[in-house]
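Only one protein chain is missing from this complex, and each of the others stays in its spot.
And now, subunit A:
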Amino acid sequence: MSDASIPDDVEPDHEHEHSHHAEGPGYATPQAAIEESDREKLAYVMSLYVGTDVDAPDFVAVVDIDPDSDTYCKIVDRIELPNRGDELHHFGWNACSSSCHVEGLERRHLIVPGQRSSRIHVVDTKERRNPELVSVIEPEDVYEYDLSAPHTVHCIPDGQILISMLGDADGELPGGFLELNEDFEIEGRWEPPGEIEMNYDYWYQPRQNVMVSSEWAAPKTYYPGFDLDDVEEGRYGRKLHFWDWEAGTVEQTIDLGEEGLIPLEVRFLHTPESTHGFVGAALSSNIFHFWRDEESAARSAADEASGDEPRAADGEGKYRAEKVIDFEAREHPDWDMPVPGLTTDILISMDDRYLFGSNWLHGDIWMYDVSDPSNPRRADSLSVGGTFGEVQEVQGRKLSAGPQMIQLSLDGERLYWTTSLFSSWDEQFYPEEGERGSVMLKADVDPRKGTLELDEDFLVDWGECPAGPARAHEIRWPDGDCTSDVWQ
């Protein structure tokens, strides 16, 4: 590898031997990310105390995952945030491979929102092992745009940052999108208000001028915890929205129905030409494949030419969605009703060959071959943690919850995960998670054979944090990862 001899503390040199066609951040293509990247040595992990009696703010953990290091599997630095009560959840980079062409831009700042507080932090990772908090956008400044509950952070290809927001200033519907400028100040609302009611995750495919967004619920609905009454009353989402990326308007909405309840993580394939993607419906525990149906696209283009209403209704539009994987609920002697898998996270390997995911309640990590995206083929799975997992402890450390947020190495050979979902939901389903703290675990992946193997030597324990056990959530690598890089 090109910079295996460079010690960690040396400022990263993004240009070193990378065959960039431009001077910007990231890699020229997904294939370049696989071939040119070095093994991940540090992980940034959202870590939280919100909702516990530990009187400390949430923090960003810097985790050493370099097997040659003395501090392997240790939290080597903690960026403490200025306030308590944030609930750090998802976060993102100021720039990724989508800005590969933008000279002078660096993948250097992490945008770290508080899900509960609506406070947005900016962390400078110039010193990779000792990142620094550089600025904070206070909740009141976010509420001014009638938005709250920041979720997914992606950069826009020309230096701005877009954040999906799940609620209005009062924590009710509708949500929307907040845009930050290159100086990490609020630019304004990205979309004309009223395009969507519910919001959650999103992903864009600029070469196709499309963005897709999914739906959780109003913050006031999911913040306190999960209540089946809310599901019955239709307060949880089940729709996918396909946007005109340039215009910021919804072109098509697909209702996934009862089998698509609570569509959370949504991913397009990495290949910028592709219009295929997947979404995990957490509550109904299904995976939907979506894709642009060229025939119906041609038909609707003809309709538009003839002056018909361009905004398509369900099933009439250019995009289609179809359930392709179904995880069945399982009976458990201690539970009154069959237990759903609760498919809370998915990701696609950088070569677009495998779809990985986690079933948090069952305690499964799974891997499907999606070479043919409409016919995923199960490759392997691991039964670990959760309600049914075969492995319930690692290195003598009891696991409190199932696999939740997952992250894959750029070369597709190492899959990592943490175990906390959302503090109030953790309390409901895995109360021990708050008492023991989360863990980060790892599986070795063989992409050629399509297998997963738990690495029992790997364990990072948030139960040992100085202020008390903490929860751990989303994971990012300094050089980009399978859930944040997009190509222009």
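Going forward, a contact is a pair of C-beta atoms (placed from the backbone, for glycine too) under 8 Å apart; a residue touches a chain by one contact, two chains touch by 3 or more; residues count from 1.
Throughout what follows, contacts and distances are computed from a predicted model.
Of the candidates "A-type ATP synthase subunit C", "Aspartate carbamoyltransferase", "V-ATPase proteolipid subunit C-like domain-containing protein" or "2Fe-2S iron-sulfur cluster binding domain-containing protein", the chain left out of this view carries the UniProt protein name "2Fe-2S iron-sulfur cluster binding domain-containing protein". The chain that is not drawn here is touched, among residues A:L228, A:A247 or A:A301, by A:L228. Among A:S37, A:T52 or A:Q252, only A:T52 touches the chain that is left out of the view.
Which of A:K41, A:H90, A:R116 or A:H473 touches the hidden chain is settled by the complete complex: it is A:R116. Among the residues A:E144, A:D170, A:E185 or A:E294, only A:D170 touches the chain that is left out of the figure.
Residues of subunit A that touch the chain left out of the display are 50-53, 55, 84-87, 116-118, 139, 148, 167, 170-172, 219-220, 223-228, 334-340, 423-424, 427-429, 431, 434.
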